[in-house]
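Removed from the display is one protein chain of the complex; every other protein chain stays in position.
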Amino acid sequence: MFSLLLLTSTALVETALGVSPSYNGLGLTPQMGWNNWNTFACNVTEQLLLGTADRISELGLKDVGYNYVILDDCWSGGRSSNGSLVPDLNKFPHGMKYVADHLHDQDLLFGMYSSAGEYTCAGYPGSLGHEEKDAQFFARNEVDYLKYDNCYNKGQFGTPQASYERYKAMSDALNNTGRPIFYSLCNWGQDLTFYWGSAIANSWRMSGDITADFDRPDSRCPCGDDEYDCKYAGYHCSIMNILNKAAPMGQNANPGGWNDLDMLEVGVGNLTDDEEKAHFSMWAMVRSPLIIGADVNHLKPSSFSIYAQSPVIAINQDPRGVPATRVWRRQVSDTDAYGRGEVQFWSGPLENGDQVIAFLNGGNRMRPMNAGLDDIFFDSHPGAPELNSTWAVYDLWANRMEDSVASDILNGNRSSNGLLYNSTQQSYSQGLARNDSRLFGSQIGTIQAGGRLNVTVPAHGVGLYRLRLQ
Amino acid sequence: MFSLLLLTSTALVETALGVSPSYNGLGLTPQMGWNNWNTFACNVTEQLLLGTADRISELGLKDVGYNYVILDDCWSGGRSSNGSLVPDLNKFPHGMKYVADHLHDQDLLFGMYSSAGEYTCAGYPGSLGHEEKDAQFFARNEVDYLKYDNCYNKGQFGTPQASYERYKAMSDALNNTGRPIFYSLCNWGQDLTFYWGSAIANSWRMSGDITADFDRPDSRCPCGDDEYDCKYAGYHCSIMNILNKAAPMGQNANPGGWNDLDMLEVGVGNLTDDEEKAHFSMWAMVRSPLIIGADVNHLKPSSFSIYAQSPVIAINQDPRGVPATRVWRRQVSDTDAYGRGEVQFWSGPLENGDQVIAFLNGGNRMRPMNAGLDDIFFDSHPGAPELNSTWAVYDLWANRMEDSVASDILNGNRSSNGLLYNSTQQSYSQGLARNDSRLFGSQIGTIQAGGRLNVTVPAHGVGLYRLRLQ
Amino acid sequence: MFSLLLLTSTALVETALGVSPSYNGLGLTPQMGWNNWNTFACNVTEQLLLGTADRISELGLKDVGYNYVILDDCWSGGRSSNGSLVPDLNKFPHGMKYVADHLHDQDLLFGMYSSAGEYTCAGYPGSLGHEEKDAQFFARNEVDYLKYDNCYNKGQFGTPQASYERYKAMSDALNNTGRPIFYSLCNWGQDLTFYWGSAIANSWRMSGDITADFDRPDSRCPCGDDEYDCKYAGYHCSIMNILNKAAPMGQNANPGGWNDLDMLEVGVGNLTDDEEKAHFSMWAMVRSPLIIGADVNHLKPSSFSIYAQSPVIAINQDPRGVPATRVWRRQVSDTDAYGRGEVQFWSGPLENGDQVIAFLNGGNRMRPMNAGLDDIFFDSHPGAPELNSTWAVYDLWANRMEDSVASDILNGNRSSNGLLYNSTQQSYSQGLARNDSRLFGSQIGTIQAGGRLNVTVPAHGVGLYRLRLQ
Partner (left out) sequence: MFSLLLLTSTALVETALGVSPSYNGLGLTPQMGWNNWNTFACNVTEQLLLGTADRISELGLKDVGYNYVILDDCWSGGRSSNGSLVPDLNKFPHGMKYVADHLHDQDLLFGMYSSAGEYTCAGYPGSLGHEEKDAQFFARNEVDYLKYDNCYNKGQFGTPQASYERYKAMSDALNNTGRPIFYSLCNWGQDLTFYWGSAIANSWRMSGDITADFDRPDSRCPCGDDEYDCKYAGYHCSIMNILNKAAPMGQNANPGGWNDLDMLEVGVGNLTDDEEKAHFSMWAMVRSPLIIGADVNHLKPSSFSIYAQSPVIAINQDPRGVPATRVWRRQVSDTDAYGRGEVQFWSGPLENGDQVIAFLNGGNRMRPMNAGLDDIFFDSHPGAPELNSTWAVYDLWANRMEDSVASDILNGNRSSNGLLYNSTQQSYSQGLARNDSRLFGSQIGTIQAGGRLNVTVPAHGVGLYRLRLQ
């Protein structure tokens, strides 16, 4: 018997577990927030963080759920004479606790960064061998979240044991501080992280770094689609490359421990609107963290309305916490300039008995796609009630904010207040339980027993639907 | 020189070994029994086990050989203050020994479950670091069998040494109790278990978890057919996926140490009757444990008659203990909806000088298949007597119980008594030695020297034959 | 810079090394001899060994160079109360030293067998953890050669370090006895033996066990042609399977440390005469040990004349000790019943400045093959003298003993004396230095600068030629 996911994929078993599914009680749904790296890289300052925090609040993104403001690499000023980390005072003239206080004042949470190595990836002091001291630094500065990278690791990898022990040292150190600190493990999926991540962390990167390309192969991301045990994670990995690597890994995620497909490129690069929707939808489906990678001060309206699409976020934040499964995958002949083209169908169960499905069209032209209840409930045995019921189908992108509204909010001509779902007032869990219509998109039809859902999906796009028993 | 199997595959060598082939004297033929997981998962209770035990006895399945009643995960109530495992008293109000006693009273054996990790797969306390104490718990409760899983293993895998040491700790602990306990190692084939399993265990899982599909690829079982060293075992692995992974591994099994292809899906899901026969036949051929995964209170007649087919079980329980070999394998063009289709021919020696062969048709239509004596005795040198003899051919599925009879037994309208082979009165070994006709199927013809056997095999089906010197 | 082989592949470098190329001074050319396993497996007795020794002497095979008589597994009677190995007295009533003495009396050398594991492959006591004591046993019994197998190794493999340390323990123990004992490491190529074998052993198996098939795929030998780092060595590996795996490994062999492609199947199974010649020729080319696997009391004349072909053996025993290189390899369309067919060209330098080449036709029909001096001297730069010389071409199979003569010797109607090369009177090294015509085959032509050699090679056959400067 393999995994506790089986427990939650059939209706008949109880779901109570012997222990809390989260090793430290945090992350019962995937984290949401913002991280500076994809846009600003090392250009970090107090001003950037505080300004971004203000903007996140102002635009309503905090209410939508993006509550972690995460500072990536390059904040460091080295170590003090007693070995404690110190910030670069040119960048953070009031120190890190000042930032934390300001964020906390707005009910935001503060994330910081280090590396399980001699140095961080940008060459600042790393935490390998300094775990206790550095965890205390983060706790003392009231940090709520640690992204913990993998550079300069002194060859301490290559077996699961070596990687596990190295990352467990910081996990233990964070726990020892007494402060609840979300632990975001970032070892690029090295040494089969999916097998051991959830025992010591709240999320774990499972691939090399993302880039804002839908499916472009890049020599710097040398492992192909199906290499879940990639020896050279690299960077500049495309959205489809990462998604395909992640496809089997849903079975090893659970509330409190998530596969991290890397930060969102929505609004960062040159993706089409359909590509951005597909990217955001699939990250929601597999229960990846949703971390805004864009400059929120220069968001396109269409990217803003993607980040704000609460019916999709509600999939990601569904309390059941079961990542969707890729039911099938086929290569197609309408390939793009990089010779790539494929279509996929995904499905997964939700807390309230609903089911979410995604038609992913990685082909180069719009196409009809369809699915029957046997595809949707791919694990059900014949005669199961779900196969013999009528399901209402809700399009989760139906009620997307219009660009003009988004523009008005972004321009400050209109308040987001009341326009966006407010998860600080009513959590996604509560909203779902109360059938809040803002979380359910718009009904487009039904599927009868034996029937099929037929949809049209744009090139490099997605159709995302929630099925509800009728 | 590689393996002691060569000893048994040629007629001229003696078969005496320097040591007992079983590390603890148990499992000289593959274990048979029932396990709740495939149907009931975590829904376990005293009532389920005892009711199932009654039913197994009543239906005659115990007499056919299914004597282990195995309780899988989710029985635990945690650890007591002194660190000892305790059952969940809501599920097992009288404790585990009560269950053991009841099973033993009916001459059944009791199997339990733990994991070589911090937690079991469902999140209950695991036995890693508690091996001695937990082995004593199992012995004290008069447990006869331990299934020992692989979840939450703290990164202690990735080299054969790490996995071997982790599983050996429980092997030693079980031995130290003084009670004979069958040790069913379940690490999903990680770290080349076939190379070291037989030194410390009676059987070892060699793949990810089975599902009731004949050959459907599933993204959750990411390793393909030939990946005997799969880094991501997963679950929802099809019958053909597992069988093909197992094909080379027969050489590393021997009496007392068996490759475990996972529990039987006969009567569990949506397999056709031909698929269920093929599944059962091939598990018998490769000497996998035969563990009923179905709800014996709701068995289809056709599934019951498969579980009861003693001529096939007699292959599995043959005292020589040499798994059959896949002689050839070919892809075919009549593929199914998943694009898969292949045919295979298997053959293997039996204790009494007989030979068993299987024609496996994984194609999508019925087809003629055939084999000559040179295929059947694929290792024999020209001039060997077996190539120049006449062999009688017995169809091992010929005398299958009719559905009406099976229905009557299942409905309680007829006693199984006298209808099924009774291995508690006469073991398979004895029955074979005495040429008990109930173990030999029905003769359908002969093969002469230089001749061929021609048969017709249904789609996703098998032809299974025993050859006897005439 | 990679390997000392480069030293010997160009004419301009000196060949003196800082240290002896053999770690213990033995094996400066590949070992030759006989081993019982391929034919007799566990059926070993004093009588078999002594009778075989007599026959090897009588047939002249000893004089040709086959001087090690090697007893494989199954000789053991367990361990005595003081932990010392003892022979099975039913099989060896006078003990092992008695055998050694008899062999030594005929100027033969005695090889024995153990395993770097808990048990030998056939289940007798293994030497892991008993290295010192067991090495003393072998030395005390005047054993000259140890074949050291890999079964039941307690998971002590999976990294080069684990395998190296395990095999080094016996290497050290043998050295500590003070007796020169040839160390034949047999770990089936696990953990990249070619990288570390020569530091601790005289030869090392580099694949799973051989079978008497030219190129038949077998499910029990799961690694394909090019998998030099096979995780599942298996057995029933074909000649071409092993040869192709070995192709890159010549660079890691040197006098005193040889890649062992396993024992010869000449005269064992059902190979054609052309296949046997190809097998023997290629084993000679790559400097594999030449160990007779056949029953020398029941040799076919054609197999005897292969074993006795001194011009081919002189390649194997050439003192320069540089394995030939596969210059090219191509798939062909005339495939055999197993769908396999390929052609290869090999070449390598010899001590006296000669060059040996082989045309290997793995296709299913006879074919013309050819090579120019640029193929033959594939590493030479343009202008090198070897490319601008005329070379005499000698067919190394030209003067093969006729079947009638072989029959007469085998039948005892004729003495081998004077008919076969006698390497005990004049070593191959001496014979080559003296241009003994019995080692040079027969001239069939010349190749001029810019010219080509055109030959015809039978299906599953070889053309083997020595080139000499004219």
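Letters A, B and C mark the chains as written, and numbering starts fresh at 1 in each.
Note that a contact is a pair of C-beta atoms (placed from the backbone, for glycine too) under 8 Å apart; a residue touches a chain by one contact, two chains touch by 3 or more.
The structure displayed is predicted, hence computed values, not measured ones.
Displayed chains that the missing chain touches over the full complex: A, C (touch as defined at the top). From the set C:Asn150, C:Ser163 or C:Gln355, the residue in touch with the chain omitted from the display is C:Ser163, counting the whole complex.
The chain not shown here is touched by just one of A:Tyr23, A:Trp37, A:Tyr228 or A:Trp328, and that residue is A:Trp37. Touching the chain that is not shown, out of A:Tyr66, A:Tyr119 or A:Tyr228: A:Tyr119 (per the contact rule at the top). Only one of the listed residues, C:Lys62, C:His279, C:Arg326 or C:His460, touches the absent chain: C:Arg326.
Touching the omitted chain from subunit A are residues 37, 40-43, 72-74, 76, 78, 113, 118-125, 149, 151-159, 162, 186, 188, 208-209, 211-212, 219-222, 231-236, 268-270. Listed here are the subunit C residues that touch the chain not shown: 1-4, 6-7, 10, 12-14, 17-19, 21, 159-161, 163-165, 168, 191-192, 194-196, 199, 226, 228-229, 247-248, 250-251, 325-327, 329, 379, 381-382.
Everything below uses one rule, namely that only the chains that are shown with their structure count from here on.
Think of each touching pair as a link: the shortest run of links from subunit A to subunit C has 2 of them.
Where the sister copies subunit A and subunit B meet, the same residue numbers recur on both sides for under half of the interface positions. For the copy pair subunit B and subunit C, the superposing rotation over Cα atoms measures out at 90 degrees to the nearest 5. Computed from the mean C-alpha positions, the centre of subunit A lies at a distance of 41 Å from the centre of subunit B. Looking at subunit A, no residue sits in touch with two or more other chains.
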